[in-house]
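A single protein chain has been omitted; all remaining protein chains appear in their positions.
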Amino acid sequence: MITEDGDFVINIGPQHPSTHGVLHLKVWLDGETVKKVEPHLGYIHRSIEKMCESLSYRQYIFSTSRMDYLSAHINNQACALAVEMGLGVEVPDRAKVIRTILAELTRLASHALWWGCMGLDLGAVTPFFYAFREREFINDIMEETCGARLTQNFIVPGGLMADIHPNFVSKTKELIKMFRANIDEYNQLLTGNVIFQQRTKNVGFLSKEAAISYGTSGPVARASGVSCDVRKHYPYDAYDRVQFKEILGTAGDSWERYVIRIDEMRESLSIIEQLIDNIPEGDIVAKTKQVIKLPKGEFYSRVETARGELGVLLVSDGGSTPYRVKFRSPNFSNLSALGHIAKGSKIGDLVAMMATLDLVIPDVDR
Amino acid sequence: MITLSEITHSIHVKLSGAITNETLLSITEMAIVGIILLGSLVMLSFFLGYMERKVAAFMQIRLGPNRVGPKGSLQIVADTVKLLFKEGLTPNASDKFLFNTAPYIMVITTMLVIAPIAYSNGFQIWDTSIGVLYVSSVSSVSVIGILMAGWSSNNKYSLLGAMRCGAQIVSYELSIGLSLIAIVVLTGSLRMSDIVMSQADGWWIFKGHIPVLIAFVIFIIASTAEINRAPFDLAEAESELTAGFHTEYSGMKFAMFLLAEYINLFIVCAMGATLFLGGWMPLHFGADNAFNHAMDYIPGFVWFFGKTFFLIFVIMWFRWTFPRLRIDQLLNLEWKYLLPISMINILLVTIIAIFGWHF
Partner (left out) sequence: MNAEELKQEILAFHPSVVFDEGGQFVNANIEGADVLTLLTELRNRPAFDFDYMFCLTCVDYKTHFTMFYHLRSLTHRHELVVKAKIADVNAPAVDTVSHIWRTADFMEREVYDLFGVKFFRHPDLRRIFLDENWPGYPLRKNYEDPNMIEL
């Protein structure tokens, strides 16, 4: 379709194998070069924020599992932290440590899926199967303990819903050993591949100023040199008692974003390893009233999901349901940077850029 | 061992006994050859489709098709039957004549190229003195089929895909031609049977050492690009924005594109096997010796198909390992790297041939 100005406009999506979710991109082309990219959102807008205004403080947590469904645990953690902040209740140690382990397992599963889909988008089909091999193992651990593979709904305000399965510790240790060896395999297959490197190096450059201005977070911002890891700067749960590095990069291109996520997988493994042998005994949930009523005020909690900083703003008027819930979604801000980095690149690069931005559209649309 | 050429000879004798008219005899034989050829090509594409899926599964730590038929061998038959039953849509705004003819052009050019390939000693459909030239030139005609398909579909994405495809094929033909010429220079003849016979004391890839090795590597890379297979399959990439030049095709016409792709794969691997790996010639080292006699016990067509399917496996291996190249990287590779290397290689080969520095 040629518009009146003579521009060639094409639509990518909303149904498309390489947009991760229902994302409609309108791309203005000049031959093979992209002049402008405009995302059209709202295909999976479920108005979660409005729904939460009629759910109780115990119920609203579970509607967020379906936002960034690959970091379901971490989303639930953010919501529970907001309520706990409002109540002023202290989560028992055992629950804190287990929550952290589950969050890191979720991060590993999410990065594994991202890696598989990255290969798939660029044409290498095999990494997808290798990545899912690991993900299946993590899903099995989750299923045994939490009862569900994807949307676990295991975290409640004050702690956890139930205690972990007896096999949890041994299976997680097995996973750590297996995953460590497999990351080296991943590097052999995809990271060291010249074709892959050529398709991602110097593609989609995001400068540090642009990363800050566009409000990006997570690996996207860290690749441009912005130190923004919530686990380091505003630690929550058990993150203040583990040693881990915040992986920063300088190049700001797709390759850097890729390498950072691979290194983050290793850091996650190290965090789990530090915690898995020392889970303290004790309660798994703090005592809270059956019907939770938060005092009047605003409470903001933030966590580091696999994709960036998720913030939950709870505005309470003293009742048993929230007055307003706002989810500060990392993918929303990361997506806003797409128009900036895609200008002047080729269509094939657009796919590589979207793969490294690692968007999950239900999180953008909420 | 009964060789294939003895079988064909005996059939020819029987037929010429039955039919005395020369032209009628020729026509009958051509008809028989045609029917056998069509049947075997269909069987071949079934087998290649099955092999592709099983090889892919093997690389991806899973089982391939294993339900339909013993070990899933009838899966492709089921797929073909499904395609037969699909509605063959012709888009309203498309150029109907070109749209309907394009798949036929692809299939016909592919089948024409089968003629000079030597499967066994004396078992060739047409042993022409310009065998290599014929293969190279007729396979170039398939570009027309692709461009016709893309243009006549009246679809932006098909057009983009066909243009990319056309550019890619035309560029990589140069490298293929030059690497084939390396062997032709060493052999001194374009005739397929001559080329195979010249490898009676060793395959060219061993005899011709460095330049032939370079030519072989370039040939494998360039022919993967020529037949639009990964990592050069930008024209039909599913996860890019275009779905390729055959987006608008459905039903039997789509099946014909698939058939043409698999037969093309077989042909380039057969050419590679014939020119570089000795065709139906068993593995010989040097002149008459006991090793060579031992190797001769394995019949020629077993050697030929073994080598061809080995090369097919390697090309399938590429598909499931490497990510895709971008169109400008693809063309870069050809014009800035493969072509200059091929040209220098030709020089090297000629020098070696003149001074007799090959084995």
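To keep things simple, chains are lettered A and B as they appear, and every chain counts its residues starting from 1.
As a convention for this text, a residue touches a chain if its C-beta (ideal position, glycine included) is under 8 Å from a C-beta of that chain, and two chains touch if they have at least 3 such contacts.
Bear in mind the structure is a predicted one, so any value in this text is a computation, not a measurement.
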Visible contact partners (per top-of-document touch definition) of the missing chain: A
Out of A:Asn76, A:Thr200 or A:Ser333, which residue would touch the omitted chain in the full complex? A:Ser333
Checked against the full complex, the residue among A:Gln59, A:Asn167 or A:Ser213 that touches the missing chain is A:Ser213
If the hidden chain were put back, which of A:Glu309, A:Asp349 or A:Asp363 would touch it? A:Glu309
Touch residues of subunit A, complete complex, unshown partner: 41-42, 45, 47, 49-50, 85, 210, 212-215, 217, 226-228, 233, 297-300, 302, 309, 311, 313, 315, 323-324, 326, 328, 332-333, 335-336, 340, 365
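Basically, only the chains that are shown with their structure count from here on.
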Computed distance of Cα centres, subunit B from subunit A, in Å: 46
Which part of subunit B faces subunit A closely enough to touch in the complex? 56, 59-62, 156, 230-231, 233-234, 237-241, 320-329
If we count contacts the way the header does, which residues on subunit A are in touch with subunit B in the complex? 1, 10, 12, 16-18, 32, 119-126, 128-130, 133, 189-190, 193, 195-196, 198-199, 346-349, 351
